[in-house]
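Every protein chain except one is present and positioned as in the full complex.
Entry: subunit A
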Amino acid sequence: MSRQSNRTTDSKKMNSELFTLTYGALVTQLCKDYENDEEVNKQLDKMGYNIGVRLIEDFLARSSVGRCQDFRETADVIAKVAFKMYLGITPSVTNWSPAGDEFSLILESNPLVDFVELPDNHSTLVYSNLLCGVLRGALEMVQMAVDVKFAQDSLRGDNVTEIRMKFIKRIEENLPAGDE
C-alpha cells in the first residue's frame, strides 16, 4: 500500500483523507453486496450521477462561471475550475477528436485512489467510476448529454488516469432529466 509521506496536519488535507477513506469503504461495501465488478461499476456510476446533479448547483453558485459557448470551453472549465475546486487537481485536456466532440482529461494523480490497491480478483473494477457518473450528471443538468468513461486507470497499471468524454447531444430544455 502506498502511504503518503507528507506529515503536515493541514485540515484540508485531512478532510481529503476522510473523503478518500469513505469512498474506499463504500467501494468495499459495494463489492460485498454485488457479486460482479460490472454491477459495482454500474452502481458507482449511478451514485455518481445522483451526486453530479446536485454538485453542479454548488459549482455554479461558487464559481460564478457563465454559460459555456462550446464544448471546448466546457472542457476547460471542467479541468481548470471544477476539478481544482473539488479535488485540488488540474487535469490536462488533450486528444481532441477531429470533430471537436470528444476529448481526454489526463489526471497525473487521482486523490480517490490514495492508499488503494486493486486485488487480482477485481481486475475489471473501475474504482473511480463515481467520477464518470458525477461528470455525466452535472453536464446533463446544463443540457449536455455526454458519455464518460475511463480510457486509462493508474490502478490497473497505466501511467496516468485518462477520462474520455464524448459529447452526444444538447438536451432540450422542456424534457425532464432522465431518471436513473
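Note that in this section contacts are C-beta pairs under 8 Å (C-beta built on N, C-alpha and C of every residue); 3 or more make two chains touch, one makes a residue touch a chain; residues count from 1.
Everything that follows uses one rule, which is that contacts and distances are computed from a predicted model.
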Missing subunit (named according to UniProt) among the choices "Trafficking protein particle complex subunit 6B", "Oil body-associated protein 2A", "Origin recognition complex subunit 1" or "Sodium/hydrogen exchanger": "Trafficking protein particle complex subunit 6B"
Residue numbers in subunit A that touch the chain omitted from display: 7, 9-26, 28-29, 33, 43, 47, 50-51, 54-55, 58, 85-88, 111, 115, 130
